[in-house]
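Input: a single structure, listed below in structure tokens.
All protein chains of the complex are present and in place, except for one that has been dropped.
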Amino acid sequence: MISPENKPHRLRNALETLAEGIITVAGITVIAALFAMLILIVREAAPLFMPAARHETGTASLPAGIRPDDVVALGVESDLRNRSRTAGIILADGRCGFATLPGEGGGEMEFSKLAGTTGGRIRRIECRAGGLYSVLWDNNILALFAMRTAFREDADGRMRSTAAFERIVEVPLDPGLGAPICAMLRGDEKSHRAVAAYPDGTIVEKSLRPGRGLLARGQGVGSERKARATWRGEVVSTALNGDGRRLYLGTDGGDIVSVDLSGDADEEIAWDTTPAFPDARPVTSMAFLNGGYALAVGDAAGEVSIWFPRRENGEFRLRRSVGWDGTGSAVRAIAASGRDRGFLALDSGGKMRWLYSTNGRDLLDVSPDGSRPAALAANARFDALLTLEGDGTLRFHRLDGFHPEAGWRGFFGRLLYEGYEEPAFVWQSTGSDASEPKLSLVPLIWGSVKAAAYALIFATPIALAAAVYLSQFTAPAWRARLKPAVEMMAAVPSVVIGFLAALWLAPLLERYAAFFAGGHPYDQRNSLVIAIAMGFAVTPTIFSLAEDAVSAVPPSLSAASLALGASRWQTVRRVVIPSASPGIFTAVMLGFGRAVGETMIVLMAAGNTPIISLSPFDGMRTLSANIAVEMPEAPVGGTLYRTLFLCAFILFVLTLIINTAAELFRHRLRRRYGRL
Amino acid sequence: MAPAAKRKRADGRIWVWLSGASLLLILAMMAIIGFLVCANSFQVLWPSRLDLVALADGSVFLGFPMNGDISPEGLPRTRYKVGNREINSGADFRWIYEQDVVKRNHPQEALVVNRMENGDFYGFLKRRTGGRNESATESPEEFRESLVDFQRRWNSLAEPPRRRLAALGDAWQENHLAFLKAEYEMRRALTPDAAEMWKANLERSIEREEAVKTESERAMSLFNAIRDEFQAETAVFATADGTEISFPLSALADVSSPNDMGWTAKAWRFAVNVWNILSQYPREANTDGGLFPALLGTVALVFLMAVTSFPLGVAAGVYLREYARDGILSRSARVAVNNLAGVPSIVYGIFGLGFFVYGMGGSIDRLLYPERVAAGISTYGGGGIIWSSLTLGLLTLPVVIVATEEALATVPSEIRHGSLALGATRFQTLCRVVLPMASPGILTGFILAMARAAGEVAPLMLTGAVKSAHSLPLDGEWPFVHVERKFMHLGFHIYDMGFQSPNVEASKPLVYLTALILLILVFVLNFAAIGLRKRMREKYAMRGF
Partner (left out) sequence: MENGDGPDTLIVEAENLDFHYGEKQALFGIGVGIRRGLATAFIGPSGCGKSTFLRCLNRMNDLVDGARVTGRLTLDGEDVNSPELDVIELRRRVGMVFQKPNPFPKSIYENVVYGLRIAGVRDRERLDAACERSLRRAALWEEVKDRLRESAMGLSGGQHQRLCIARAVAVRPEIILMDEPCSALDPRSTTKIEELITELKGDYTIVIVTHNMQQAARVSDRTVFFYEGKLMEEGETRRLFTSPGRRETEDYLTGRFG
């Protein structure tokens, strides 16, 4: 017997175990990595569906001697990580004060007169998102203040904050007109617009515009316009948008008067009335949403609704888009977010709701437990909230709701977007701050399915016919040469197919467009081009599997059929193809799966417009192309970023379903047909 | 033949014909693609004749006929590439109606001048001025030699300061990063000594910055002086209609007279063109110049990807086949792997972006380079060739795993038993008998996976491929392989040139050429795989009995 060299029995076993261990670890790691991929995609998309939340972060009190009724305006700001927050309070006598949490320990708020004040008491005040306040003093001076805060981390790591109300600009109003219902100021020293409405219907606009032309020499041009509007009843709420071009007045009879201030200094001010509520419910609170287009309206029944300005037949109309049921108490205040189309609505019963306009979501009932806020303020970022209660308590809250645009309705609902005629499915992720993000996934899913379907329509008959021909009607010598040749087709990178489709095929087809499109609108990069190009890409998949399936049918079956007197073709049609149908079906399904996931061809040759259309002469945008196009510009962690991960997840699931369905079907058909 | 039988045969025949036609259609489509790509690439590389065209309205121009068709009004027309962008207000191409053409000829002295900027110029040489030996009577051939001589002189004098400037630029960049680090560490120093040390570093880097700046200025002025001197050497050309225009010799890349070339000269020129394309850097926003960085980037990417996905994929396949207990876990793993092979590549891309680039890259940056993160500079956290290759590696893993498993399955169990019966351990059996027998299948699957990955672009767009990278992922300075750098890629080049380019018409020829190179690369890999499979099958085939 041979005695083994060197290695004693235990060392050899140890090495064997080590090798086995390494392979096992590598194997498990790899398989786990593949699972991890799915988990990570889900994890990045999941926050889209997390509900909004509110957390209380501290309280402060108004000093003794100051009653809540003395407070005319609130403001709040926090640092980015919400470690420190400051509340600003403006009192009716023109004094202002600040409270910061975490505080300096002890010490009451101190109040001092607003900077640069020239009047005694505050007659009217308007608060806007972003900490801007239009203050009308009792001497008819209208001033614009901004609450400015600065947060600094000092050497000990603690946050320190400084805050002040800074006066931006002042405009004197004509005292002869009496006390206005409302007075608002927009702009700054160089260019501003002051708007005031009076109980008798007078609307006054005083503006300073930057000089144009050589003669202006940097001087502003001042002007004043007046108009006379009429309304039934009394005006109980007002709203002016960010640049001061549109003023809304809400009456106690349910009407909204719209005043158009967008014209030049020499144009007339136009105004219209829209009866908002047929039952003449008073319009108790109004506010413009971010973007200056949509108007949030609260009424006496506690109902909140969103209105868009529309021009129908030359006439101005306000059109209602979405609404939320009434709470029973009149809406007292609406605070709009400076970041998105969200807003808070507070009613006189103390109930606060966080609502989002585009998709009509009720994000959160923000009412703090056990307290009834009488007034509220939020910062522009909409992550800090301040409420003032009847007993003088100031409560600070943190708001978490980072993806209000998402949600089932946001992604799949037919929504009426700002500026659109009808509710529609629209994907338009970016644009200026003024346009709202439209994140409907419906056009994208439609695009993916349409592209894949068109590709299959083109590829399936050709691939199947060719497969049957090669398998059944070709000499074996040729088959051995031609099959690999066709399979080489699969090697052509899709970027090359896409580029040829876009730069060669599309222009070529466009030449003959008139011929076969008739009068239909024709896009150069359209579904026809995609059908051919993606069909080309998918053909080898279908061909290869179908050919294998057809060739695997035992020759004895064909022999039996031929012996009974059938022709070659009849044999193929009646015997071979049905026997091979499980494999053929799988081939087509897998081809579909491949087409759904194709990116480059669609990116280059489909026009990339997310539309829903059946016409073969239109382009489309697919889920996959969408990811490729939008991802480089999406801010990390933002709604668009996470929505793209959701697109990836949908793609993942789609291909999973298609592949699994193909396998299951094949098993079923296999049992039915008995083989393959 | 009985009439009934005849009828039966006849009614099936048309379907047979149609199926055959389908097969032919498929082959025809492949042939069309090959033809299109080759023909258009050839047109770029092969020097063709330059036409001097005289039109009915008296104007003349020089140009290359590209393609002809019928205009929408039904008139035959030809598209000419006329170059001379500054004269033709930016348009490289013109449509000429055949009915307007009075005369066409091919003057021998007509020149094609490749320029560093603004594309090609077509015209005649008038004279060469400035510099040592001016000449008004040079032939194009002599001019070519003068140009080569000029370029040699220019490069030998200008190259040192140019290189110095580039090195100074790198030094400045390095210094800036060191400055950021010193500043950051100084603020966070835990002991006064450490703070002192970092403060000293900070001051040193400020000094160094000053020094670099001064030296850069000096090198710059030196370079400018040289350049001004050389700018004086100009050549004056005339367009077809006699307009004279002068260019400094430094703006010229190459000169050729296509109408004066015989077959050998043309073949030589063809070879030179091929070499230039493969070895030069791109110019003019990727519409001109060469494809070297893209080619290098593609090769480097495929190589890096192979290194990551091959060992892991084979290990996982071996594990699944040989070591995993046959239970619900291994079966579901197999199902998962099979399904993942069908997941779209863009999904892998977005995962790569989220996990590798922002996740791992971001973490590495926060850990190793926090000072850069504070300044908004990303090193690993913003896309790089390592992340792209890991993403592609993940993409090809399922394919490699499945190929490995299937290859291992073809090894008959008698062979395994025979080895074990002789006293071999499982691992020895695996290494000495099973893997060698399975290797054709494994290698074939792997090469096919690489070929597929070489053509993928979508995942790269998100993880590190860029239209223009100012440094290569592989170069001469240590550590030679810079895995955090962004890179250029042939496939991405095609996408970018074809769609994001400001001048799609001008870049089209180069796009075809890039597509051809990519196709060649992919097909070479495929053929290698098939050839390997055939050869190794013969070696290991069980013959006999």
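To keep things simple, chains are lettered A and B as they appear, and every chain counts its residues starting from 1.
What we mean here is this: contacts are C-beta pairs under 8 Å (C-beta built on N, C-alpha and C of every residue); 3 or more make two chains touch, one makes a residue touch a chain.
Fair warning: this is a prediction, and the values are worked out from it, not measured in the lab.
Among B:76, B:242 or B:412, the one in contact with the hidden chain is B:412. From the options B:251, B:265, B:299 or B:420, the residue with contact to the unseen chain in the full assembly is B:420. Residues of subunit B that touch the chain left out of the display are 326, 412, 414-415, 417-425, 428, 432-433, 436-437, 539-545.
Here is the rule we go by: only the chains that are shown with their structure count from here on.
Residue ranges on subunit B touching subunit A, taken from their complex, read 5, 8-9, 11-13, 15-16, 18-23, 25-27, 29-30, 33, 36-37, 311-313, 315-320, 322-324, 333, 336-340, 342-351, 353-355, 358-359, 394, 397-398, 401, 425-427, 451-452, 454-458, 461-462, 491-492, 494-495, 498-499, 504, 508, 511, 515, 518-519, 522-523, 526, 530. Put simply, subunit A touches subunit B in their complex at residues 12, 15-16, 19-20, 22-24, 26-31, 33-35, 37, 40-41, 44, 461-463, 465-466, 468-470, 473, 482, 484-486, 488-489, 491-500, 502-504, 536, 539, 543, 565-570, 573, 590, 593-594, 596-600, 603-604, 624, 627-628, 631-632, 636, 644-645, 648, 651-652, 655-656, 659-660.
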